[in-house]
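A single protein chain has been omitted; all remaining protein chains appear in their positions.
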Amino acid sequence: MNTETIVAGLKQVRESKPLVVNITNYVVMNNSANALLALGASPIMAHSQQEMAEMMSFAGALVINIGTLDSAWTPRMIHAVEQANLNKKTVVLDPVGCGASVLRTETSRQIAAWAESLIIRGNASEIIALAGERAQSKGVDALDSSEAAVGAARYLVEAYNCNVVVSGATDYVVTSQGETQLNNGHEMMPYVTGMGCSLSALTGAFAAVGENTGLAAAAVMGVVGEIAAERAKGPGSLQVEILDALYQLDEATLLKRLKIS
Amino acid sequence: MNTETIVAGLKQVRESKPLVVNITNYVVMNNSANALLALGASPIMAHSQQEMAEMMSFAGALVINIGTLDSAWTPRMIHAVEQANLNKKTVVLDPVGCGASVLRTETSRQIAAWAESLIIRGNASEIIALAGERAQSKGVDALDSSEAAVGAARYLVEAYNCNVVVSGATDYVVTSQGETQLNNGHEMMPYVTGMGCSLSALTGAFAAVGENTGLAAAAVMGVVGEIAAERAKGPGSLQVEILDALYQLDEATLLKRLKIS
Partner (left out) sequence: MNTETIVAGLKQVRESKPLVVNITNYVVMNNSANALLALGASPIMAHSQQEMAEMMSFAGALVINIGTLDSAWTPRMIHAVEQANLNKKTVVLDPVGCGASVLRTETSRQIAAWAESLIIRGNASEIIALAGERAQSKGVDALDSSEAAVGAARYLVEAYNCNVVVSGATDYVVTSQGETQLNNGHEMMPYVTGMGCSLSALTGAFAAVGENTGLAAAAVMGVVGEIAAERAKGPGSLQVEILDALYQLDEATLLKRLKIS
């Protein structure tokens, strides 16, 4: 049952404190590290090709986020994916802004094709663009609803033999077994930068303990965002409350709050 | 009338949610993105020359901030300014630390000379140094009062055919039509890093809806800083409260608080 996977995953992350290697964008490095710490995992932000083989040998998962992509990042990302493959570790790809430029779309596809064990986590526009359909995006924000991206997500699941999480008002977790919907979260969350990036980082922590669907991270982030929004006055305090809520989250609250179908 | 410009600008930003492309420094990328989101705009932090033509084709404005400058950033900044020019978009230049090194002063002048539609936003030392006068600075902090930089700002308005905002205890918005003074803000604001950078980012959002003087952003930032300081215990909570206050700001509060002359 899905909810058991989620609760068991949370427990395992907190007990084993897996190391998650992140090659992520400059904007969210701090948030992503803090989200992983608050959950109970161990983040490291590392990108040098001179140390990635060592890092991936003791890491639990690799998170690749292309938010501030340039030509210096691409070979490092590809090299890191190769090291993840060699060590049989899952790669979480966050294709930030996919569709907003050819560079982002092509690099996302290259990484997706290269990773042997893969979870893709993006918003509707990014998932649609990655699948080669025409998306409505504006920069890094999605204009399409997450529901509109489910078909694209199904295509990606098959094309890359991966699992896909489409974030939005409703989150869709799409695997070869079908879709799961999550209806937690809060409409204020898109007013804080990097919430999706934090979710991708948490997805890496759960993947490191064997929860490879992306479901547990999406469930935790949605519930935590909802709790935090009840306490927040605006996006500044929302970000603070999310880290506090992640740290405080217990299994009973998670299960009680969860809107899953 | 000035106050009408400010209120109309705020309304327009929230309605049209313009995309603002930022090439900014590593220190403030997160704050700047969050300030733009809290205001109601759409930020993207992108710098690659491989995607800047695409980005500027659908962006509303470009913000260039030289806070963590090196030789890899300069050609990207110049290329982005060229793309902004081609698309007839305004460039906001934040010449962080101008005067503290020859590199910063010369790069600032190069960008200012290159941009066809330009707003410069800096502290007194930066504006004085950019104009070629002798400024008193210490790193990225101004030692001169903003009043001392009004002459330099007037010079820049003419030399670069631009508008200039000098930030300080009093903010001066200098255009070819004359000066406007703003007396909002709070003395605790310089204890948070990147407040000026956030102002420059907001200036880009207003420029994207046609408010090209820099006045509306300075007014909003000053009022919001003042509201936030009343609620804050120190610079940590001030930063949080500023984002909350930006998000909550309504036109009546803005007009009531505004100290403009």
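Points worth noting:
First chain written, first letter: the chains are A and B, and each begins at residue 1.
Methods note: a contact is a pair of C-beta atoms (placed from the backbone, for glycine too) under 8 Å apart; a residue touches a chain by one contact, two chains touch by 3 or more.
Source: prediction; values computed, not measured.
Touch with the chain omitted from the figure is made, among A:Gln12, A:Asn34, A:Ser108 or A:Ser146, by A:Asn34. The missing chain, though absent from the display, is touched by one residue of B:Gln110, B:Thr193 or B:Gln248; that residue is B:Thr193. In the complete complex, the residue from A:Val150, A:Leu182, A:Leu246 or A:Ile260 that touches the missing chain is A:Leu246. Seen from subunit B, the chain kept out of the figure touches residues 25-28, 30-31, 67-71, 97, 100-104, 138-141, 190-194, 232-237, 239-240.
The chain not shown here touches subunit A at positions 17, 19, 21, 26, 29-30, 33-34, 37-38, 42-48, 50-51, 54-55, 58-59, 239-248.
Quick note on the criterion: only the chains that are shown with their structure count from here on.
Mean C-alpha positions place subunit A and subunit B at a centre distance of 32 Å.
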